[in-house]
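The full complex has more chains than appear here; those shown keep their coordinates.
When the chains are written out, they are named A, B and C in that same order, and each has its own residue count from 1.
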Amino acid sequence: MSDISVSGRRLTPQMKAGLGIFARYATILGLFAMILVFSLLSPKAFPTLGNFTNVLNQASLAMIIAGGLTLAVIVGELDLSIGFAASLHGIIVTGLIVHDKLPIPVAVVIVVALGALIGLVNGFIVTKIKVNSVIATLGVGTILTGFAFAYSSGVPIVAGVPEAFLQLSLGRWLFGIPNNIVVMVVVLGALWTLVERTSLGQEIQAVGGNAAAARLAGIDVDRIKILGFVVSGMCAALTGILLASRLGSGTASAADSYLLTAFAAVFLGSATLRDGEFHVLGTFVGALIIAFGFNGLNIFGAPTFSQYVFQGAILIVAVGLSSLGRSLAES
Amino acid sequence: MTDTTIISPMTGTPTASPFIVARHIAKAFGGAQALKDVSIDLLPGEVHGLVGANGAGKSTMIRILAGLNHPDAGSIEIDGQTTNVANAQAAAAMGMSFIHQELAFVPGMTVLQNIMLGVPKPSRLGLTDWSAIAREVAPIAKRVGITAPLNASVKGLSTAENWLINICRALVRKSRLIVMDEPTASLSASESEKLFTIIRDLSRSGVTVLYVSHRLDEILDLCDRVSVFRDGRSVDEFSRAGLTRQKLVESIVGKGLDETVKPVRAEMSREVVLDVADISRLPRVKSVSFALHRGEVLGIGGLVGAGRTELARLIYGADRPDGGSMTLSGKAFRPKSPSAAVKAGLGLVPEERRAEGLVLSKSVLFNLGLANLDSLVSGKFVPLLSRKRQAHMATETIKALAIKTQGMDQPVGRLSGGNQQKVVIGRWLRREPDVLILDEPTRGVDIGARGEIHKLIRQLAQSGMAVLVISSEPDELPDLCDRVLVMAEGSVVRELSGDKLSRNAIVEASYEVTKQGVPA
Amino acid sequence: QDKPLLGIVSISATEANNVRYIQGATKAAEEMGWQVNVVDAAGNADQANAAIQNFAQLGAGAIIDMVFPFSSIGAGLDAAGSANIPVVTWGGGLGSTVAATNGSGGPMAIPVVETMVKQMDGKGSILALTYRTGEVCRNRETQMDEILAKYPDITVTKNEVRIPGYFEDGAQYANAWLASHPAGNENLAIWGCWDDPAIGAIGSLRAQDRSDVAVYGINGNAQALENIKNGYMTATAWQDSFTEGYNMVKMLEEIKAAGTGWTPKAAEVAAVLVTKDTVEAFIAEHPEAIQ
């Protein structure tokens, strides 16, 4: 179907099969190629266990929120509220701990429940009132920003944040693995199992693949879509909490920019291993590519403008290789 | 799961008390009264036929039973209890399963995942136990005729195989009623035969089958009783004894209909319009050659998966061949896209009208215009559309094809299946391409309209068009075509014309390869 | 290769004052034989933390945090602290393990607000374009509130702008505010907690031909100075961010030499009030301010 295949030689079936396999692994190859290049460019600072742990630690928050978003996009909806929601959650969790003196675990549980509630509201507006998810979640996100202002008057909550709360994200686990990484692995592992290995996961995939068919097959499409939003909302809450812990404060709009990062990760991931489908493992790889790109360019010390150019190019090239391979394989 | 577990052991007889009784059902969509007054009852273990012209309301009635639409008036009793089928889950819980006219499958999933769509699955520690499921499903899939491996993606499968998946799903659910809305429309003879055997087995073991089809011979062959819908009303109910095709046709159309219009064959020109030489795209199409003449209707028959659709796509530039060449009116022809093929003078009515033929959300007028945009504009400098020309074109086509629509501005997705098919064909009438390829042109088209479409195809040929018709229905080609190529496993195995052209010859040739092992 | 590394994490490498500061810092670093590496965190605090961690990972000699308040770079300070790398802030305040700060910017608001109040004769209405999430803007707002508390005849309408989007927000808030504050009834002024929202508001004023409203900004970026020259802005306070950057880097040597004995301190550079009357002289003295 690609015009590129028009020109000249025809591909043999073997070559096509090869290209098909290449397409599946192109983003992962891209990731490794990028790591290799940065390792050659900054051999002392980049390819160290310390730095890799560091990158994974940094990327964990984005991975958690992107993992949640993955469920929303698998069921065929966009959730634009996650960034704004995570900002609000960060403010509320610090508020509950600092002002209301709640024990940290209680505050965390309340905020995750609030995240689920926001997801429920999103899901209800989308499935029952049938508002397009772009408008619904943008609207809810805007409202949440208002709430964040109302709760904090826009002033970051800083004073009196207990050390124990900071340790939530700064602390380390067995073998010195940072807590953030542990939380991320648990969350993504749970999401992966849910989607790929349970019968609920089958329904989730079916709704996203063809909602009409899923409905005809007797799947409660609305329930599944709401579930997608709830998971997305809960992951946003987790990220908001960990971010507040990492920053040491609850700050309005601190997490807003996760929205674009999460989207980039999720869509990058859809080119990984599968043919343009969203999946949790892909999102993980997508987030890794973004994080290593940022880190490697930083460490190499590229001028600011070229950092942007490379970051943009990495996105396109990583997906482009895979897409091109696939379309040639299918030509 | 073995065969015996799918089918509940109870053996009912048609005299038992009805399983489902629907009375005076009415349903309107916007201004359109799809059902006016429909009553139907289904007995345990019977095969109940449902027939009627396109838009008569068959699918709507089925969607109401399935809980997808809700009636405006009337009542439904199941096992003697008045019920409201709230949604698809409720229908499944009541023991009904459905094979809807619109295909229900998820493109990104495997065959097995699609079969199990919405079916409760065994699990271990909350995780789905796929290997156990595969063991249970495999024999059923085989029995239905699914040849693809269960773990293959459904993306590369043909329409027919996707239908088989839907049928398989209905069997895997242990249902008391299986509703099939035109299941054979996409199947060829051998799959159909397999399906009939399954239906008879099901019936014997007490499962009720509601069977919708425009193929009246099937209905007569298979059904214990037949209900006829006309214009949103249930007008007749026949039992098998003494029912003839003639009676059925009269009841459907509301008047007599001469079905036996053998098309008049004009003296065929020897002028070759399209010459195809050794076109291949492995593994689906292997070195196919033929010539298509001006004024000729050339049929391509064969079994499902024989590679006919793929051949059409190659000619049309929708896919690229790995080898071979073509000429169009003597000039080398190598379209790099369908738009190039259309410019060169080709037209295609695709197999999948909803997915490949129509912009469902747009109006009839819009869809009819798509291949004719050049002729609909006025104004030299800015190509502004002329509403007058559009309306004229649409009115003419709607009339010519007797498309049943509320008006030319009705969204085409809301027409009944057969009428949607007519819109896709209608698009090319005005453009008058040199070569028109029709892939399953009468799929889902009612008996009256089918005759009209056949007549129309002959007229187009007579006016000088070269027509290529692909059909999986062996009955269709002998009447319609001057010449028929039979394909099997990607190759043309037989050319039939004149006296040798008959239903049986086509069916026989379809199995040629399988017998000989290697294609010619 | 073995030159000490100065890591700079900027909130927005495309904002004029940030750029001036980076230029000053770079100049000083060159003089000292350091190499400079700038990361644009694009307003994202988490990204800023990541960048600081990356610099710590790299074994940087020192790290400058631009504008992110110390309260939002907890993880970064933690990483730098364990690697014994001093972190200084520009406009990020002094706290936690921050070694030094300047550009706190809060007091810069005082001469501007005083000028504004004087020109309004102590009565009238003000539209204040605020941004409380930012430490600097919040301090400026507090300064303004303290001064205005003495003038009961001045009513203030406060609106929060967003980043990004401050131009558009400034313009839209101005539009709405102007609609209920017609010309000729009272003294009117628009105050931006930095120049850019005020510049957005100027767009609205000009589109509506309203020349009765005085506009005040803070920071003194090139565009603000241009607007003062052309009479569209009344006053701004010029922040000498180049010198701030330069001085801060020079101080890094002292900080590193003192090691654990260092006492955190603020080393502010005074701002210059620029008005229509002084703008020509000012530009003559600081031609770099409008480049």
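Simple rule for what comes next: contacts are C-beta pairs under 8 Å (C-beta built on N, C-alpha and C of every residue); 3 or more make two chains touch, one makes a residue touch a chain.
No experiment lies behind these values; they were computed from the predicted model shown.
This file describes a complex whose protein chains occur as A x2, B x1, C x1.
Note that only the chains that are shown with their structure count from here on.
Separating the CA-averaged centres of chain A and chain B is a span of 42 Å. Mean C-alpha positions place chain A and chain C at a centre distance of 33 Å. Centre-to-centre, using mean CA coordinates, chain B is 69 Å away from chain C. Those residues of chain C in touch with two or more other chains do not exist in this structure. Those residues of chain A that touch chain B in the complex are listed here as 1, 3, 5-6, 10, 13, 193, 197-199, 201-203, 205-206, 209-210, 212-220, 274-275, 277, 331. Interface of chain C with chain A (complex): residues 5, 10, 13, 35, 37-40, 42-47, 49-51, 53-55, 57-59, 69, 71-75, 78-79, 96, 132-133, 138, 160, 162-163. Against chain C, the residues of chain A that register as touching in their complex are 45, 48, 50-51, 54, 57-58, 61-62, 149, 153-156, 158, 166, 169-170, 243, 245-249, 251-255, 257-258, 294-295, 298-299, 301, 303-304, 307-308.
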